[in-house]
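Only one protein chain is missing; all other protein chains are in place.
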Amino acid sequence: MFWIVAIFTLGSALLMVMNKNIFHSALYMVLTFIGVAGVYVMLNADFMAAVQILVYAGAIAIFLVFGIMLTQRGNMKQTNLFSAHVAVAGLVSLAMIVINGFMVLNTNWPVSTAEPPSNTVSLIADLMLTKYVVPFEVAAILLLVALLGAVIIAKEVKKTS
Amino acid sequence: MIEFALYNAWLIPLLPAVAFVLIALVFKPLPKVSAFVAITFILISFVLAICIGIGVIQQGGEFVEHPLKQAFTWFSMNGLKVEMGVQIDPTSAMMLFVVTLVASLVQIYSLGYMHGDPGFSRFYAYLSLFAMSMLGLVIAPNLLQMFVFWELVGLCSYLLIGFWFHKYSAREAAKKAFITTRTGDFGLLLGILLLQINFGTLDLQRLGEMIPNFAQYTHLSLGALTVIAVILFLGPIGKSGQFPLHVWLPDAMEGPTPVSALIHAATMVVAGVYLTGRTLILFKTVPSAMAFVAFMGAFTALFAASIAITQTEMKKILAYSTVSQLGYMMLALGAGSLTASMFHLMTHAFFKALMFLGAGSVLHSMHNEANIWKYGGLKKYMPVTYWTFLVGCLAIAGIPPFAGFWSKDEILLVTYNMAAHQHQPFYYLLFVMAVLTAGLTAFYMFRMFFICFHGELRDKHAHPHESPFSMLLPLYVLAFLSVVGGLVGMPWLQHGFGYFVRIGEFEHEAPNYIIMVGSVVVALIGIFTAITIYLKKSVSHEKLAQQFKPIYTLLYNKYYIDEIYLWIIHNVIDGLGRFLWWVDTTIVDGIIDAVGNAAKLLGSTFRRIQTGKLQHYALVLFAGIVILVIIMNFMDTSSVNLGLLGGVR
Partner (left out) sequence: MIGSSIGLNHFLIFSGTLFCIGLFGALAKRNVIAILMGLEVMLNSVNINLVAFSRYVTTEILTGQVFAIFVVAVAAAEVAVGLALIVAIYRSRMSVNVDDFDWLKW
């Protein structure tokens, strides 16, 4: 099960990166997000999976599609090309994968054997509204500020003489 | 009052400084008020100086050994402590008296002389500034303060020579004076630094204690100390117009005549003598440096006197006479006698200021006609100027009982004693030079005197008239002092001038009647020669000039010193300059350009890295992470496993 989800996620991510059509890339990105949601489910994080689907596969994907719509005209075929330094970037990324693998395998992680709690939603709600209430509110304000900021930045600039 | 003056001597330089600030900032548009302020303040200073003088005399010889010193620390750091303050001893008290007296008289005199000049207020501001600087120099307890005020008087001299800056010659003369004296000041500063480095102090008293036992305090050899003394002496050479840096002083006569009287006769130019006198211990410790000073003085005296014979401008003659008299003072110092030097300094200040002011009076009435051959017969137009000038001439010629006689006699005496009693045969030569100078002095002074005041008025268009009272008052005062001023130093007085102004043990010099009579005879010969040629005209001076044409031309052109300097500057210094310019443009600039070009090359290479593209930066960032991990992995061989953690320690 893990392998299927993992290969599905990584494959769609790779397709997203490799695709030359920006719109297709966006679609593959949504697939990647859904795959990640599957990984969350496997990690017993139901709430996170729901959030992933809602926020990423829903809101952010729509956002990006809107962005594409606002910035691209005409033929979509050649809209998502690689830049000149693709080889270096690939090399660096590969090296990072190798390093990451080494690091993970060479580290003795302290693993707990306890059974994960089944009802994560109510637990998270408890944490959010008691221990982490201040960051929670701050995040709300952040979202508000981002909303306003985005509107102001993207607003059409008035032509001033 | 006397007590107050003694302990508040700092007021004396401060008052003219206040006057300067007031005039410069407030009273500039009001000439009368400016003059009033300046004169009032300098007169208060003068009164204080008299009180100090009385106080010093009351104390007897006490202050010679233990000067009254008040000082505060200006700044200090490790190994260096610089003080500002006041040092009262008979020498500085005498100088305070002379400077404030002449400054007051000159300021009063300027009321008439500078009347109606557009720069009237400015003139008084400069005079006050000068008085402040000179008085600060006089009371300085250490060499650094002295140097500061030394430079300030140089500045004032520059400002006042160039007072009529619309005149090309005045501007040039001001620059010449400044640059020439600066040349000497360089040596002075170097000397002061060397003293500070080697002795660790610049305090005059401390230096006076340390220098005679220099081997105990420093690692200096006698030769090194001689070098320091000679370098230090460069400053006085420049400031006091000694050969070969005397060239600025005659040109400085471009300034207003009161300035010439104050700065270039009575006070500033003697600063060099004063400084040498203050550091005389140093010269006494190294006999060769002292002989050098004596020789420079004697040579300058003779040299300048010979030039003065042929000059045709009243102020130029007086200027060369000043140079010559300063040479006398140096000679006295070189003979180791502070007393004789300071005594001559004082009497010279009286009679030379008198003569300059007299010359100013003549110029004033002749509408700045400078050539003495245009004058003549001024006796009947300007009786006061005539008689006072005669007093000055007699004083400088050394006719008893006028002031100059006593001081000049003292100098001749100490020079002779140096030769006869200290077994320094070299000083016989200097003695002969000094006696010759005495004769020449009498001759050229009376030459000028007869040409100016006797005979017929040669310029038919001139309308000479006697000067106003404000100009005559200083003449009266100075004439009186020129008559009686020398009596304080009569050799028959047991506790005369020499008892107070001295260094070391008081030694009464027994009067030497042969020298006394001899010097009078020499002076009389000079005067009678002048009478023969210029008054009686039994020998035509033109014929004489024809007969001795080479010498006459040489003297008339001042030994071509200026021309030699010009030649040196044009050829040697300019050539050196051109060479250095070449070195600079090709070698130095080449190196610098190479460095610059290297930097430019590096920059233009590395600027390609700065593409301005975010992705490149991000790429480099992550590539850097990769490289760092690799490096840490391979470098940290002692713990390979930890290294593989990527430095998560």
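Annotations
Just so it is clear, A and B label the chains in written order, and each chain counts residues from 1 on its own.
One rule holds for everything that comes next: a residue touches a chain if its C-beta (ideal position, glycine included) is under 8 Å from a C-beta of that chain, and two chains touch if they have at least 3 such contacts.
Values in this document were obtained by computation on a predicted structure and should not be read as measured data.
Residues of subunit B that touch the chain left out of the display are 610-615, 618-619, 622.
Against the chain not displayed here, subunit A makes contact via residues 1-2, 6, 9-10, 13-14, 16-17, 22, 25-26, 29, 32-33, 36, 39-45, 47-48, 51-52, 55-56, 59-60, 63-64, 66-68, 70-72, 79-86, 89-90, 92-94, 96-97, 100-101, 104-105, 109-112, 114-117, 120, 123-124, 127-128, 132, 135, 139, 142-143, 145-147, 149-154, 156-157.
Quick note on the criterion: only the chains that are shown with their structure count from here on.
Touching subunit A in their complex are the following residues of subunit B: 615-616, 619, 622-623, 625-626, 629, 641, 644-646, 648.
Note for the complex: subunit A touches subunit B at residues 83, 85, 88-89, 92-93, 95-96, 99, 102-103, 106-107.
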